Structures are given as C-alpha cells and as structure tokens.
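A single protein chain has been omitted; all remaining protein chains appear in their positions.
Entry: chain A
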Amino acid sequence: MTSPERLRAALRETPREEWVDAALTAASERPETIGRSFTQAGRRAGRTSLPGEPGWTADEAVRALLLAALPADRAETEIGDLYRYGDADEKRAVLKALPMLAVGSAGLPLLQDAIRTNDARLLAAALGPYARHLDQAAWRQAVLKCVFTGVPLAEVFGLDERADRELAVMLAAFADERAAAGRPMPADAAALLGRLTCEES
C-alpha cells in the first residue's frame, strides 16, 4: 500500500512540480481552492504512469495528495463533493486515495456507489485496501462482479486472505452456468475456485 510520502517522491520525477507544490499548499490553507486544482490535475501535471509507484499515474497521485492535504475538519465534505461531481478519472482517484486519508469509514458510501456502476475502472479502484470497510456479503458480490465484467482478480486487494467458503460456492455456481452456456470461465476465477476448494479437501 502506498502513502502520500511515496506518491510525492514519485512525482518528483515528473515536470510541473511548481504547480503541484502551489496547489498542495493552497488545498491545505484555502481548502475552497481544491475544486479547480483537483479537476485540472491531469491538464496541469500530466497523466503519465509513475515509474516510482507502479499502478499510479501523475494525475491520480496529485489528486490523492490534494485530498491528503485538506484540513481535517473539511476533508469529509470536500472528498464527498469531489467524488459526487467528479468525472470517471476524478472518481477513480478519490477511490484510490481513500486508504491513505484520515476519514475512517466515512468513504464507504463512495465505494458502494462505485461498485453499483458498470464502469470496470471504478469497480477495480473500489476493491483496493479500503474495501476492508465493506461487509463480507458486499465484498463477495463485488468480487463476483469483477469476474462478470472482466476486471482481473489481481486488482482485488487481499483476495486470498478474504476469500471464503461462500465465495467458493458462488464461483462454483458461476462455473456451472458458464459450462451450461458453453462459455469459458475466466482463468483467474477458475484458479481462485481451485485454491478455495483445494484448501477444503
């Protein structure tokens, strides 16, 4: 799991550092400025992948750092608003940032919103470390939705630790449906089912 310090270090390898510094200072001192800097992060800081932080792009890292820079008493409201009015990239950045923000479980409704969508990018971002706040039934359904919508299960944080017997039952039923339809079971789902049933026998 990454941290604001690691994201900041990874961003030092990219241009536009002055804009990033100014925007972070502004977010902490004048939180009302975050609306525009959060939205413009991609245009201002670029969207390249960060070599120092695999799985993160420059705009996502800047957005996560902006959220982390908010004063504690404004964080929950601003984060909720930025997600509510965010485009898909902004929503994804909020979801990815949640585990490193001091908001406790207050971000759970955002996760649930993302899991309700049919956007695979949002679904994947919702199943990071912050998904520990999801109850087990919701988490199982979300994992199964990944299998349905083609999100690789490698995107699911802590999959093997949390996968349980009930998930194995659901995956087995899914495998039966696929077999009946003559359609293949995704390899990563079949492998997970194999691991879960292997443990039992």
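Operating definition for what follows: contacts are C-beta pairs under 8 Å (C-beta built on N, C-alpha and C of every residue); 3 or more make two chains touch, one makes a residue touch a chain; residues count from 1.
The rule is short, and it goes like this: contacts and distances are computed from a predicted model.
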Missing subunit (named according to UniProt) among the choices "Formate dehydrogenase subunit delta", "TatD family hydrolase", "NADPH--hemoprotein reductase" or "High-affinity branched-chain amino acid ABC transporter permease LivM": "TatD family hydrolase"
Of A:Ala45, A:Val151 or A:Leu171, the one touching the omitted chain in the full complex: A:Val151
Residue, one of A:Arg12, A:Arg30, A:Arg43 or A:Arg195, that touches the chain absent here: A:Arg43
Interface with the undisplayed chain - residues on chain A: 35-36, 39-40, 42-43, 85, 87-89, 91, 117-121, 124, 145, 148-152, 155
